[in-house]
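Below is a structure I'd like to ask you about.
All protein chains but one are shown in place.
Up next is chain A:
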Amino acid sequence: MTSPDGVAIEVRSLWKIFGPRAERVLGGPDAELDPGELRAKTGCVAAVRDVSFTVRPGEVFVVMGLSGSGKSTLVRCLTRLVEPTAGEIAISGEDVRAASPAQLRDLRRNRVSMVFQHFGLLPHRKVVDNVAYGLEVQGVPRRQRHERARAILSLVGLDGFAEARPDQLSGGMQQRVGLARALAADPEVLLFDEPFSALDPLIRRDMQAEVVRLHREVGKTMLFITHDLSEALKLGERIAIMRAGSIVQLGTPEELVGAPADDYVADFVRDVPRSEVLSLRWICRSPADDEHLDGPALPAGTIIRDAVPAAMESARPIRVVEGDELLGVVDRLDILTAMSGRAGTGS
């Protein structure tokens, strides 16, 4: 947030290749091979291939992909839990790849923290000591770090559980502890590695709501890894879809659903209810000659479903406007078509 150029995380041409002599693969012709061939020829696995993106301060950025697409490796490269093979990473303008071990520790201690899929709590410590662990390794005195840990625990809704042991808590509560631990050092950036995949659907929904609430309250930059499209659409301001180590498309939920970059993405978003994601911009058309242009006006960013009441009140086509400019019109039939889920008929 303090970054001068307004970029929280910047990743450029990042590569991570696992296996013997990974550097040799890079830059050579082998780097272009598809994963199976690469593995057969060199014994290497390219988990992250030439990935670039930027995250704005305060944004929730989601990286989505199926298992094995390299998304977990990607997030670990950001703080060098996994050492990248090549590329540039900057967090708030600071070059992570050039950081010395001490600088890297400082980055992990104070500025970036992470929430894990399997929680990674320490069973031999009380909840409060788990939350305070990050402060403990920084050398914060006991009284002070406990005070901070208790405050964070109440922020995540775990008042009264400070003295419990992690294994006495349910899965959802354990992940709240994981969240609290990540928040304890008040970092600028939070990384989430599939944090809710191991939870029941109902608890998962609660936790997603919790993240949305926390994001509103504390306004951290968040980078969220998931394999669940609905989770990605719910949380992400922008979403990057990964496949076999590369980003195949990066955009807002609307862009992904409205204009998938290729068949892979199209296949992914096929079952998404379009009327709940797309805005009128995606279905408006130029008015026909005989149409009346005195119907209600709605901004182009209105979600299709939210246009239903207006369409019900007036039989006239809805005018879709951007500022003062008329983009086009949408009538009842257009809205019904979009809501019935048949793709491609709107335009």
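FYI, a contact is a pair of C-beta atoms (placed from the backbone, for glycine too) under 8 Å apart; a residue touches a chain by one contact, two chains touch by 3 or more; residues count from 1.
As a convention for this text, contacts and distances are computed from a predicted model.
**Student:** What does the UniProt entry say the missing chain is called, choosing from "Sarcosine oxidase, gamma subunit family", "Electron transfer flavoprotein subunit alpha/FixB family protein", "Glycine/betaine ABC transporter permease" or "Xanthine dehydrogenase"?
**Tutor:** Cross-referencing UniProt, the chain left out corresponds to "Glycine/betaine ABC transporter permease".
**Student:** Pick out which of A:S13, A:S67, A:Q138 or A:S286 touches the chain that's been left out of the picture.
**Tutor:** Only one listed residue reaches the unshown chain, and that is A:Q138.
**Student:** Any idea which of A:M114, A:V128 or A:V211 touches the chain not displayed?
**Tutor:** Hidden-chain contact among the options goes to A:M114.
**Student:** Among A:A31, A:L81, A:L214 or A:L326, choose the residue that contacts the chain missing from this document, as touch is defined above.
**Tutor:** Checking each option in A:A31, A:L81, A:L214 or A:L326, the one touching the absent chain turns out to be A:L81.
**Student:** From the list A:R181, A:K220, A:R243 or A:R281, which touches the chain that is not on show?
**Tutor:** Hidden-chain contact among the options goes to A:R181.
**Student:** Using the touch rule from the top, list residues of chain A that touch the missing partner.
**Tutor:** 76, 79, 81, 104-110, 113-114, 116-124, 126, 133-134, 136-138, 163, 165, 178, 181, 185
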